[in-house]
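One protein chain omitted, others in place.
We just call them A and B in the order they show up, numbering each chain from 1.
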Amino acid sequence: MDAVESPERRAAFEARIAAGEVIEPKDWMPEGYRRQLLRMMSQHAHSEVVGMLPEGNWITRAPTLRRKIGLLAKVQDEAGHGLYLYCAAESLGVSRDEMLDALHDGAARYASIFNYPTLSWADIGAIGWLVDGAAVVNQTLLAKCSFGPYARAMLRICREENFHRRQGYEIVATLARGTAAQRAMVQDAVNRWWWPTLMMFGPPDAESANSEALMRWRVKRQSNDAQRQWFINLTVPQANAIGIELPDPELEFDAESGNWKSGAVDWDEFRRVLRGDGPCNHERMAARRRAHEEGRWVRQAAQAFEARRRTRAPREISTTPRREPAHV
Amino acid sequence: MNAAGTRSRAIAKLRTVMDPELPMLNIVELGLLREVEVEEDGLHITLTPTYSGCPAIETIVAETRRVLADLGPVSLRIAHAPPWTTDWITEDARRKLRAAGIAPPAGRVAQPEAVRCPRCDATASEQVSAFGSTACKSLWRCANCDEPFELLKLI
Partner (left out) sequence: MSAGLLETVASQPAPAPAPEASGALETQRARFEWLLGLADDRLILGHRLSEWCGHAPILEEELALANIALDLIGQAQMLFELAAETEGAGRSADALAFLRDSRDFRNMLLVEQPNGDFAFTIVRQFLFDAWDLPQLEALCASRYKDLAGFAAKACKEARYHLRHSHGWLLRLGGGTQESNRRTQAALDELWRFTPELFLTPVLPSMSSTSDASEAHFQETVRAALSEADLTLPDAAPFPALRGRAGLHSEHLGHLLAEMQVLQRSYPGAKW
């Protein structure tokens, strides 16, 4: 791709966007557009991968075989989404290794929601219902974004996320009609996950740094606040239907707008977590870095094997005493 | 209504039960529905899951019961034999998969070269991962248009 920017090229690009055209990887695009897409797609991929940790935390303790299978399949889905998104993001000219380095260096972000701990089984239900529910709202819109690979990725991922959301809601509903201890467990989980879920849509519109350009480029199709409101409107009736209370005393229906009006989100907490001072930021990053470091010899082995297979060179390890391969 | 009529009504209703992980396909075209029999004591339905650890089967069973509710009593059996195979996916369903960006399984003599990109139709693609987001898929990337896409694994 020729990266040279000229006013003509830029104007032609903006015209394509305005006409609702879809941009493909090999099309010319302004560097700002490319960078924004790369930021969003890699951040999304990282979120899928880091998101495996809080849920993976309960696979070995899932209460029934059916729940274990459901959770394991869900976490596998997330790894698959991560891989898919890394591949799609690579079409913007950056390798997965480079994206991972940015994550491990702390230069790239992932969704803040995964910096909260999963403290009980009910958290698995709450994540599926609320967190995946919020993700579905966001991704349904991104599926109409102007960059083809991202839009198509979102379309595919949304299908599976919808299934996760239903499974999560079913876990929550089961606990909500369970024993007193289970009801307390699930209410506690919803109390802890509700507000962080609302923060997933990002800061209020007035403070959202990237919003204006992203809206113009049709990457983002609705503002943070509008998406948040959409999610609240969807979720309140679902909570009511199973007797779960949302932890917001100010929540009330506004007949005029047809919206459920919520209380104020604690944006200080949001910024703290974003800064790295959330409940599990340290643990999540440490776990990712450790897995990457401890897996290095495996990746090197696979590369060495592949290189040798391609060149059909004789193996370097077949003789004793063994020699150090040159690249170690 | 006679038995044949009931049976075809049941099948028509079962065509509205979509697979939760491949929601563009219903359970008839995916080959999960194996038997529909009309007996004196009601409908006998046999379903076959795709994989042992298929998390979708619970949802499919619940949905099957729901759509058949007004056709009288239903007895539902999950059969593991004969095992599900991608050969049971109908031609129509294969077209729908492709349209949704998922490469349908190639024929019995699948060679990696035969995997066609569902977006640009090029056959130059490389496997990224033998295992995909769900048990039934693997991940590929088109060398022509760079599109990552999933392939329904041949089993």
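In this text, a residue touches a chain if its C-beta (ideal position, glycine included) is under 8 Å from a C-beta of that chain, and two chains touch if they have at least 3 such contacts.
These figures come from a predicted structure and were not determined experimentally.
**Q** From the listed residues A:I23, A:M40 or A:A73, report the one that touches the chain absent from this view.
**A** Going through A:I23, A:M40 or A:A73 one by one, A:A73 is the residue touching the chain not shown.
**Q** Can you tell me which of A:L83, A:C158 or A:V236 touches the chain that was removed from the display?
**A** Residue touching the absent chain, from the options given: A:L83.
**Q** When the complex is taken as a whole, what residues of chain B touch the one chain not shown?
**A** Touch with the absent chain occurs at residues 8, 11, 28-29, 31, 33-37, 46, 51-54, 79-84, 88, 90-92, 128-133, 135, 155.
**Q** Which parts of chain A are in contact with the chain that was left out?
**A** Residues of chain A in contact with the hidden chain: 49, 52-53, 56, 59-69, 72-73, 75-76, 79-80, 82-83, 86, 96, 121, 171, 174-175, 178-179, 181-182, 287, 290-291, 294-306, 308, 315-318, 322-325, 327-328.
As a working rule, only the chains that are shown with their structure count from here on.
**Q** Report the inter-centroid distance (CA atoms only) between chain A and chain B in whole Å.
**A** Inter-chain centre distance comes to 27 Å.
**Q** Per the contact definition, I'd like the list of chain A residues that touch chain B in the complex.
**A** Touching chain B: residues 24-26, 66, 69-70, 72-74, 76-81, 83-84, 87-88, 90-91, 149, 152-153, 155-156, 159-160, 162-163, 166-167 of chain A.
**Q** List the residues on chain B that touch chain A in their complex, please.
**A** The touching residues are 20-23, 53-56, 58-59, 100-102, 119, 128-129, 131-135, 137, 139, 141, 145-148, 150.
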